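Notes follow the structure.
Only one protein chain is missing; all other protein chains are in place.
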Amino acid sequence: MKTVSVQYFAILREQRGLTEEKVSTTAATLAALYDELRARHGFTLPGDRVRAAVNDEFVAATAPLSDGVRVVFIPPVAGG
Amino acid sequence: MKTVSVQYFAILREQRGLTEEKVSTTAATLAALYDELRARHGFTLPGDRVRAAVNDEFVAATAPLSDGVRVVFIPPVAGG
Amino acid sequence: MFRLAAEPLDPAALQRALSDVRAGACVTFEGWVRNRNEGQPVTALEYEAYAPLAEKEGARILAEAQEKFALIGSACVHRTGQLGLGELAVWVGVTAEHRGAAFDACRYIIDEAKARVPIWKKEHYSSGATAWINCATRGGEVGDAAQPPA
Partner (left out) sequence: MFRLAAEPLDPAALQRALSDVRAGACVTFEGWVRNRNEGQPVTALEYEAYAPLAEKEGARILAEAQEKFALIGSACVHRTGQLGLGELAVWVGVTAEHRGAAFDACRYIIDEAKARVPIWKKEHYSSGATAWINCATRGGEVGDAAQPPA
């Protein structure tokens, strides 16, 4: 079991109803963690439309999930 | 014999030493008038690098020259 | 220089900061809040940013532009928070000796920023509805991913 911190922005923040939480998980990858959270909280965005960041750097969704990291799932961006 | 007014700008103004003059000429076209003035005043620009305007509109250098018009010969432009 | 700003931008000051007697061309892009998007009357916008990564990614885009084009200077500032109609949402400015590089780099920076920097836009419509742009998951909905950006 790993414990990670997850930060939420934009549509994910609204759908989760908070900006940050600690999550205990057995997910092996970032993609698996997103799928777990999506099932639990009803996120509308499918995993293939969300990018992932660990400790403020982009990482592949297939990257292994390490204990203690800070994770952000990034909905499709829309600056400008 | 026609009488036209000729206005000079930029390098032609400097080489002629004035901004406007009345010219009496038998030149049939604008190009012929430029060649005549170039020979008289030593303009360095050859005729094929100069455009012509009559009464504040561009015209072809091969256009016939009419009596009483106001002519401008336009050196290569360099705005911006 | 890439940064996020919670307060209204001052484009004249941003451009002055790029002054350089070696520069012959300065191209700027401003993104303004439009009153319509895909036919929907828009009344206001909000931008939310994942600040640490947005700043890193924005700085990387400017560094790429400096590498790809013959630039002298470049800057990009993006608003966060609530914006009204006509307000300035993003400012990009570049300077170069010649205009070709300046146009190409300015366009590169705004295109890449829109595609890569983690900033999100929520539109408020006169109907009272809101939508996170590009985040719809069913067709035909307000905020559908098909809508063209500014």
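For reference, chains read A, B and C in written order, and residue numbers begin at 1 within each chain.
As a convention for this text, a residue touches a chain if its C-beta (ideal position, glycine included) is under 8 Å from a C-beta of that chain, and two chains touch if they have at least 3 such contacts.
These numbers were taken from a predicted model, which means no experiment stands behind them.
The missing chain, though absent from the view, touches B, C when the full complex is examined.
Residue C:110 is the one among C:65, C:110 or C:133 that touches the chain not shown. Against the chain not displayed here, chain C makes contact via residues 11-12, 15, 19-36, 85-86, 95, 97-99, 102-103, 106-107, 110, 148-150. Residue-level contact of chain B with the missing chain is found at 7, 9-11, 13-14, 44-46, 49, 53, 56-58, 72, 74-80.
The working rule: only the chains that are shown with their structure count from here on.
When chain centres are set by their Cα atoms, the one at the greatest distance from chain C is B. Mean C-alpha position of chain A lies 25 Å from that of chain C. Each chain gets one centre point, the mean of its Cα atoms, and the points for chain A and chain B are 73 Å apart. Counting partner chains per residue, chain A has no residue touching two or more of them.
Counting partner chains per residue, chain C shows two or more touched chains at no residue at all.
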